[in-house]
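Omission of a single protein chain aside, the complex is shown with its protein chains in their original locations.
Chain IDs A, B and C follow the sequence of writing; residue 1 opens each chain.
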Amino acid sequence: MARFAIADAAFDIAPLRERLLRAEAGAYASFEGWVRNHNEGRAATGLRYEAYRALAEAEGERIIDEALERFAIADAACVHRIGELAVGDLAVWVGVSAGHRGAAFTACRWIIDEVKSRVPIWKHERYVEGDAQWLHPQQQDLQ
Amino acid sequence: MARFAIADAAFDIAPLRERLLRAEAGAYASFEGWVRNHNEGRAATGLRYEAYRALAEAEGERIIDEALERFAIADAACVHRIGELAVGDLAVWVGVSAGHRGAAFTACRWIIDEVKSRVPIWKHERYVEGDAQWLHPQQQDLQ
Amino acid sequence: MARVTVLYFASLRDAAGCDSESLDHDGDLATLYRILRARHGFALPIERVRVAMDGAFVGWGDPPRNGAEIAFIPPVSGG
Partner (left out) sequence: MARVTVLYFASLRDAAGCDSESLDHDGDLATLYRILRARHGFALPIERVRVAMDGAFVGWGDPPRNGAEIAFIPPVSGG
């Protein structure tokens, strides 16, 4: 079962979280990215995510594998939306289970940071003024 | 509406998370504490949480208020179970929404740390050997 | 002299054998804990316990108000 997935429609978090439950894991940290109504000072109406799907899935899976090696965690998973999204829609979800909360938080934060900087997914943002643009951030803008 | 609550039965996370959604918030971090099958090297079968309820609710609410002052977050909430719990049961949930993920993660971690060290709730742990004990950790054991 | 109700939780309740008791006390809250610790055999020294009065944490040097509800708070273990 893949731990990283690209979803082209809205997805349920509950079954994804369920798969991370372990009798030996006392801690679970999760992150969700939601589409905001503004970005860098401009009012946004929605966006479209596009992925180079084969490479995105392979790179996402590598990130989860690396997290499982680096941190004392039980399991981890991530799903990223592509396609048209409206304000308030779920764009990305990360979940991590672990014996203790320190590792769960650290790994969850690390995974979303790596996904944002490495996985070939691009955001096309639409603004209230009617224009739109692809976001190609400088590396230092990602934090 | 209280942002911190004591629950004497299993509770649903979905409506709690829903209340934290904001059109201006792009990030959501959450933490869940689950009952593990072991603690400090001993195999556990379950536990009971007891609270000094009036003070626990007041202190929990103060923690959330302090988090809203300290961190650039949109909203936060926490629910802690009391009563009998089995291995795998949800013991505590924390959710935080924010404009950016850094503040969401930091505040979520801070809230669970404060809840564990300040809120008058006690864990009575049962072991496979049949004995049980109240846990009264030293401050340095809490991390 | 103040009439107070003392609440016990967790290991303190097990040692006291009751949830609460009412008694008259003359002196500060630290003295009250020491008297009750001796009576019930509480394992926890005062340094590891906090005290609350009428639902708010207070200092050990405070005197109890007449009619107050006092709670001794052993080290917590939620989460």
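Descriptive notes on the structure:
The criterion applied here is as follows: contacts are C-beta pairs under 8 Å (C-beta built on N, C-alpha and C of every residue); 3 or more make two chains touch, one makes a residue touch a chain.
Note that the structure is predicted; figures quoted are calculated from it, not measured.
Considering the intact complex, the chain excluded from display touches A. Residue in contact with the omitted chain (choice from A:R19, A:R42, A:R70 or A:R118): A:R118.
When the missing chain is restored to the complex, the residue among A:R3, A:R17, A:R36 or A:H80 that touches it is A:H80. Looking at chain A, the residues touching the absent chain are 33, 49-52, 54-56, 58-59, 80, 91-92, 112, 115-124, 134-139.
Just so it is clear, only the chains that are shown with their structure count from here on.
Of all chains, A has its CA centroid at the greatest distance from the CA centroid of chain C. Chain B and chain C have CA centres that are 26 Å apart.
Chain A and chain C have centres, each the mean of its CA atoms, that are 49 Å apart.
The multi-chain contact residues of chain A, meaning those touching 2 or more other chains, do not exist; every residue touches at most one other chain.
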